[in-house]
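In this view, the complex is presented without one of its protein chains, the others remaining in place.
Per-chain residue numbering starts at 1, and chain names A, B and C are given in the order in which the chains are listed.
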Amino acid sequence: MLSRQKTRTYEILEKASADDRTSRLVDSFIMVLIVLNVVMVVLETVPSLAARYANFFEVCEVFSVSVFTVEYLLRLWTSTADPRYSRPVTGQIKYAFTPMALVDLIAILPFYLPMVISVDLRVLRAMRLMRLLRLFKLARYSKSMQTLGSVLKDKSSELYVTMFVLLIMLVIASSLMYFAEHEVQREAFPSIPGAMWWGIVTLTTVGYGDVYPVTPLGKVLGAIIALLGIGMFALPAGILGSGFAEEIERRKEGQVLCPHCGKDIHTPSKEG
Amino acid sequence: MLSRQKTRTYEILEKASADDRTSRLVDSFIMVLIVLNVVMVVLETVPSLAARYANFFEVCEVFSVSVFTVEYLLRLWTSTADPRYSRPVTGQIKYAFTPMALVDLIAILPFYLPMVISVDLRVLRAMRLMRLLRLFKLARYSKSMQTLGSVLKDKSSELYVTMFVLLIMLVIASSLMYFAEHEVQREAFPSIPGAMWWGIVTLTTVGYGDVYPVTPLGKVLGAIIALLGIGMFALPAGILGSGFAEEIERRKEGQVLCPHCGKDIHTPSKEG
Amino acid sequence: MLSRQKTRTYEILEKASADDRTSRLVDSFIMVLIVLNVVMVVLETVPSLAARYANFFEVCEVFSVSVFTVEYLLRLWTSTADPRYSRPVTGQIKYAFTPMALVDLIAILPFYLPMVISVDLRVLRAMRLMRLLRLFKLARYSKSMQTLGSVLKDKSSELYVTMFVLLIMLVIASSLMYFAEHEVQREAFPSIPGAMWWGIVTLTTVGYGDVYPVTPLGKVLGAIIALLGIGMFALPAGILGSGFAEEIERRKEGQVLCPHCGKDIHTPSKEG
Partner (left out) sequence: MLSRQKTRTYEILEKASADDRTSRLVDSFIMVLIVLNVVMVVLETVPSLAARYANFFEVCEVFSVSVFTVEYLLRLWTSTADPRYSRPVTGQIKYAFTPMALVDLIAILPFYLPMVISVDLRVLRAMRLMRLLRLFKLARYSKSMQTLGSVLKDKSSELYVTMFVLLIMLVIASSLMYFAEHEVQREAFPSIPGAMWWGIVTLTTVGYGDVYPVTPLGKVLGAIIALLGIGMFALPAGILGSGFAEEIERRKEGQVLCPHCGKDIHTPSKEG
């Protein structure tokens, strides 16, 4: 049997029901802290701010990590309140390996690791950026990110098909361009993998202008590739777009969807 | 009881009914004046035109401000003819703080303010641009702008969700690129907020070419970010696009929409 | 009463019915000649080709103009076979001022005009390009161009609304950018009309990279404008796209559409 304290702590940490004020306050507090942390990681890279507010950033980091550490330990301790992880020790170990628990752990590790092992400066800098993973802690609370997740899941087969076709097109386009331009522009088209940078930049219509064909053959090929390829590279956008529209429509209408086929499960209608 | 004069003035200033010729004439006159004003503000910044037609621009400005001032005062005076602001003085004060009344006021202020307080040249130039706010006075008459407004309102929840997701993607993309390129291109990727300029320019596919990755890691990351991110950044366009299509469809068909849920309210059909 | 010759000539020149072989041959001949003419105008501007095949181009031009002149005169002569222009002389004059007849005339004028009046070189060059108007002669035969025409007509109200909104957005975006960047980049942002070049290049996501903001304020404004504006500038594409889809669908299904409201006129169904 679970202690009342543990059950209450579990309730507070999990997504709040609308009428549990304490739980909602804790949720809001953690969300605000996450957002502030991300803002902090971003601003810390501005040299002038980093120099001026070094102490402030340090204090914020210690405070955040303390809160997130306590949160992590409490979540671990109370995980047995969840029926899925109810067995005393093995349940908690099982919980510790769920994606969200791992995110929670990785989000605080960059703080503790340099205390245990010595790391060089470059690794340390990468580690500081890893604090951005705290963003994914938001996934517990943010409907937007859950929507994005379910759209990606829902449309995964379409995205897989188009990604495969895009990859083939990219290989063909880059190979043709490599063949046409390699002799003249060895720097810009050094190899087929190198020419793929041109391929991506062109087919996504970004077009920085750092590499572009200069030979007549290259320009003709480039023109044809652009005309035909851009339609294909716009497909993922279209797929995601209609997926989002459908998902938001669903949520608005409060439909229940079958978890297996993604179709709407109509409640038996009175006319039937 | 309202004087007949006030009621008539109110009628004339408000959007005209189809058979009120005087009112329609006044509406057209003000619309044309607004458009001319905007054209004038735009052309005034061309040095050669500014030098040559300085007097003409000056006269136009004085004339426009006179008309808009009279219009503003008349609207203020007659606002009590609107049942919402019918109480003599408090109603007029309440009206003065409605968005449209504020726009009317701000549109004429840049003319009067330099007479009262002394302002330096830079502020004066900013003020001249503020005259562009006169554009929003068009909102009273222009169906296009009303359509835009209702689309934005209608789709606000979708736009909010995608904007939030885009922001998270932008932070992640810019941070990754900062990590990959900062060492090599300190000018182009000075900090994460600085790298966001690259992020925006790439993910919107503008691609000026002022900043782009040069390291192999940066190019691989850039390619992946471009492929995945562009789909997301095209979402607001898709949402607005379908919103516009729906809105125009609605207007064409003269449907009545429920103000709460945005669904069509069908008039009871004869077949039912 | 019309001579049999005139009626037959009229039949041959007008779009052929499927079983009139002579007429179909003449149509095909003229279409091929038009396409060859356009290819010729385009290739003539390549200096190496112009030098080498000067005589060939000259001969082709004389031949084409002869054919088009005969075609024009025959169409003018036979126009009285069309009930709309049946009155002997006034009908032919009326026909001469229809858009298609004017296109036919303008397409041959650049050849005859230099014989009559003396023109300087630059005007002559412009005139040579005017021969491209022969393209529009295709509109008589090409279904593609007719489809494009009916889509533009069908969606004109939507396009008008969005164009107006885009113009307002362009003015606002360019004015803001002018305010932010004018002091630092006087060449790139010389005036608001000058800044509109930046606005168009950015909001259509072309992004040549000849003008872009460099000040922090300009970059922040540019980022916001890009994020919000691109959605709007993608609207005409969406409107045209769905218009095309509908138009092609219609043609496939052979539906009859009401010329007034654009809705499908269903033939009375048997279930009714």
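To be clear about the criterion, a contact is a pair of C-beta atoms (placed from the backbone, for glycine too) under 8 Å apart; a residue touches a chain by one contact, two chains touch by 3 or more.
On a predicted model such as this, the values are computed, not experimentally measured, just so you know.
For the chain missing from the display, the contacting residue among C:Met31, C:Leu148 or C:Leu228 is C:Leu148, taking the whole complex into account.
In the complete complex, the hidden chain is touched by one of C:Thr45, C:Ser66 or C:Ser157, namely C:Thr45.
Contact residues of subunit C toward the unshown chain are 38, 41-43, 45-47, 125-126, 129, 132, 135, 138, 142-145, 147-148, 166, 196-197, 200-201, 204-210, 233-234, 236-242, 244-245, 248.
For subunit B, the residues touching the absent chain in the complete assembly are 205-209. Although one chain is not drawn, its touching partners on subunit A can still be listed: residues 157-158, 160-162, 164-165, 168, 171-172, 175, 178-179, 182, 190-194, 202, 205-209, 212, 219, 222-223, 226-228, 230-232, 234-235, 238-239, 242.
Note that only the chains that are shown with their structure count from here on.
Chain pair B-C has a twin interface among A-B or A-C; that twin, with over half of the contact pairs alike by residue number, is A-B. Matching CA atoms, the turn from subunit A to subunit B amounts to 90°, rounded to the nearest 5. Geometrically, the chain at the heart of the complex, using CA-atom means, is B. Our note on geometry: subunit A versus subunit B, Cα centroid distance of 33 Å, whole angstroms. As a whole-number value, the distance joining the C-alpha centres of subunit A and subunit C reads 46 Å. Contact with two or more other chains is made by residues 205-209, 234, 238-239, 242 of subunit B.
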